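A single protein chain has been removed from this complex, and every other one stays in its place.
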Amino acid sequence: MASPEIVIVGAGPAGLAAGIEAARLSATVLVLDEYAAPGGQYYRQPAPGLTAAGDRPSFAHSREGQERIEDARRAGVEFLSGALVWGGFADGTIALQVGDASRTLSPAKLILAGGAQDRPVAFPGWTLPGVMTAGAAQALVRGQGVLPGRRILMAGTGPLQIAMAAQLVEAGAQVTAVLEAHRPSALLGMAPHFWGQWGRLQEGWAYTRTLRAARVPIRFGRTVLRVAGNGALSRVVTVALDGDWHPIPGSEVEVEVDTLCLGFGLVPNTKLARLFGCRITHDPSRGGLVPVHDEQMQTSRPGIFVAGEAAGIAGAKAAELQGRIAGLSAAVALGKGKGGDAGQRVETARHALAVELRFARALNRIFVLRLGLRALVTDETIICRCEGITAGVLRATVAEWTRTVDAVRTVSRAGFGRCQGATCETLVADLLSQATGASIGDVGQFHVRPPLKPIPLGALADLAADRSDAV
Amino acid sequence: MHCDVVIIGAGAVGSSVAFHLAEAGLKIALVDRSFPGAKTSRATQAGIGVYAKKPRANLMLNMKGAELYPSLVTRLGADVELQANGVLNVALSEPDAERMRDFVAKQHETAGYKADMLTGDEARAMEPALSPEVVGAAFCPLDGSVNSLLYVHALARGVARLGGRVLAWTEVQALTPRNANAWSVVTSAGEITARWVVNCAGVEAKRIGQMVGVEIPIEPNRGHVLVTEALPPLIRRRISGPTLIRQTLSGTMLLGQTEELVGADAAESLSLLAAQAAVCRRILPGLARVKVIRSFVGFRPWPPDGMPIFGEVPGVPGFLVAAGHSGITWSPAVGKLMTELITTGKPSLPLEPYSITRFARKP
Partner (left out) sequence: MQRDSLRIAGFFRRGPAVQIEVDGEPVQAFEGESIAAALLAAGRRTLRHAPDGAPRGLYCGMGVCFECVVEVDGDPSVRSCLTPVRAGMRIQTPRPLREGN
């Protein structure tokens, strides 16, 4: 599709829903996704060459995703997989890398549905092979059919961990325990919010039953303190936490595992929105930094919409509803759907979304990371994984003359590696907040510039209109 | 707080002025509204670039800066990754090589600046990664590069070590002459009185000038730079000519040289980034598969004729200006010159060619 009217970045629940709505209103829609197949994390499809060998609970989301992808194709949505959106420019051009080559698009409307990533949590030894996020474990199991390791410990907070642990057990993994940082008393506040959420309760109960049957204990008020191993993970020291998640001295226990899966919640991927100059705000009830948007899901930049976890952590159902709203709104803004029921569909989606968001925000508030976790970070703990920069170096930088995360980055070089701060930015912000007392919302953000992710120089060079040496 | 000199702007220019003044025993305050090196000095390829400078006064200033780097760095006692191994200015066509030959001769005639003309093969013998398309080059032994952030921070730390005050995150809000011999500098951290004020605010020099009713014609000149992932050594010397290419000591390549007068607009231009990528690939074909991991945009403080603005402002006693382009290159020199101006009144390089009066604007 050479000139789509609407480009959607991200083919998860939000992107698919947006595409379906917009295409049904006869907009030309192209969905770009970085992965080999559409689906994102939630609807993750098996890797190319792999097909499901039967029916399993773990495959439920993949199957649902497959149906949604088919719906989208039937509606006329075109997909371009393996497409990395790396640039967004003032004139509305977006630049993407597909295979070895880059190309540009100039859609009339853009919907950012790039999802979320696991929240990084740092502690001594976290860079050892064998320590990975729950998302990585899920990608391995559901996308590749490979277990992350032989003896797996899970640590983190929130219901996603339980779901992941159950999937691992179902896949035949040995999960030694699931550590939930919160104490049960902190979670009691959840109970009222589950009223009416029968589907979720059922799902959660099924996961818990799976863990019970496999004798996988859930240990409350505990988390990882530090890890060690010779060349790869082999030992984890766990520790009890008080109500504010401060480690309790004397409660350390060492366990032998080869894999540690960390599930401390999700943070929205905002880099694309920031690249396009969308205004960002900090909202802990939505997972941290989120793009500002109106009820049509339009960001502060006209013509650019956001939907799904990229707009705030709220789960797959909310993502789908936001996708619908964004897709409908973008198409309507192009003059599509006149005289139809688009307005009605947006209203319906908005009401359902409000219910989902209330629940999600309550959950986010309950499962917010407590500040005591900062105590895990010693001066020797690596914060910027790409460049190997420790907390001690960052703390010295802050003590000397840096007050914003951008300044810390400039002086310490944390955030200037390949991942361009995708992993360390929240950690740097947290460290800066702790050192200066400023709130996370006030310490600023890393400046985001193209390319968003590494691209070959040759691909960029080939975009030059005039291939001569004229400068 | 009272001191002898307040220096506004802690980039490569202001920090050098402050350091040299502190070395001379003056009581100084170095003020910056963010942190040392936060603006132009951190968004530059940080080349020590003498070769292309003109006219004569500009060339001499930049030569002086380059010559003074090694001794200054020794006094700083810090590793600022000074690469003083020369620069290869390359030509991709015979006419360009011819023009280069003439220019090299002229620079030598003008101020004794030395550069050796090389054939394409000789250039490739020096830097094997250069493309066969390079037909000639001028090897400039005086030129090089530095890690600008490490350098500026070494200067600022040196100021503190020598007893000067470094006031980061401090905004200058008003400048008022108290009498013929004193200034009141009102900042967000309180008032400072001083005999002298030196405006080293770079891209913001105009705004500081307006506080005292002085028109300083400096505009932002936007440049783009691409940064690659770290590579094994590909080139040992900086490359200039149709573009700029530099490999830092950590192995990353800094690529690109663009110039635009588009105000303070920090948005990137895709066509410029692509064009720079293309010319860099042309000069170093080995870069084709190398990954670009980020880009940045920097603003050169640009007077209308490209020549820096140094010295006193008629009618505004005690207020000095030191701003302009290539602050990295002439940083050691401007520190020395401003210190000489303040302490003895006799700078070792006559400052008339850089005077603000050349713009014939009245305060």
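Just so it is clear, A and B label the chains in written order, and each chain counts residues from 1 on its own.
Quick note on the criterion: contacts are C-beta pairs under 8 Å (C-beta built on N, C-alpha and C of every residue); 3 or more make two chains touch, one makes a residue touch a chain.
Just so you know, these numbers come straight off a predicted model, no measurement behind them.
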Touch with the omitted chain, as defined above, among A:Leu128, A:Val237, A:Ala333 or A:Ala375: A:Leu128
Residue of A:Arg103, A:Lys317, A:Arg370 or A:Arg418 in touch with the missing chain, whole complex considered: A:Arg418
Residue of A:Leu32, A:Ala137 or A:Leu376 touching the missing chain in the full complex: A:Ala137
Hidden-chain contact residue, picked from the options A:Gly92, A:Gly145, A:Gly204 or A:Gly303: A:Gly145
Among A:Gln174, A:Thr208, A:Ser251 or A:Thr348, the residue in touch with the chain that has been omitted: A:Gln174
Touching residues on chain B - with respect to the absent chain: 229-232, 251, 289-291
Footprint left on chain A by the chain that the document does not show: 34-36, 41, 46-54, 56, 58, 117-118, 127-133, 135-141, 143-150, 171-174, 231-232, 269, 385-388, 417-419, 422-423, 453-454
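Note that only the chains that are shown with their structure count from here on.
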Averaged-CA centre spacing for the pair chain B and chain A, given as whole angstrom: 41
Residues on chain A engaged by chain B in the complex (per definition of touch): 87, 89-90, 93, 95, 104, 277, 401-404, 407, 410-411, 416-418, 420, 449-451, 454-458, 460-467, 469-471
Chain B residues touching chain A - in the complex, by the definition given at the top: 34-38, 42, 92-93, 149, 153, 166, 168-169, 226, 228-229, 242-243, 255, 257-258, 267-271, 273-282, 287-297
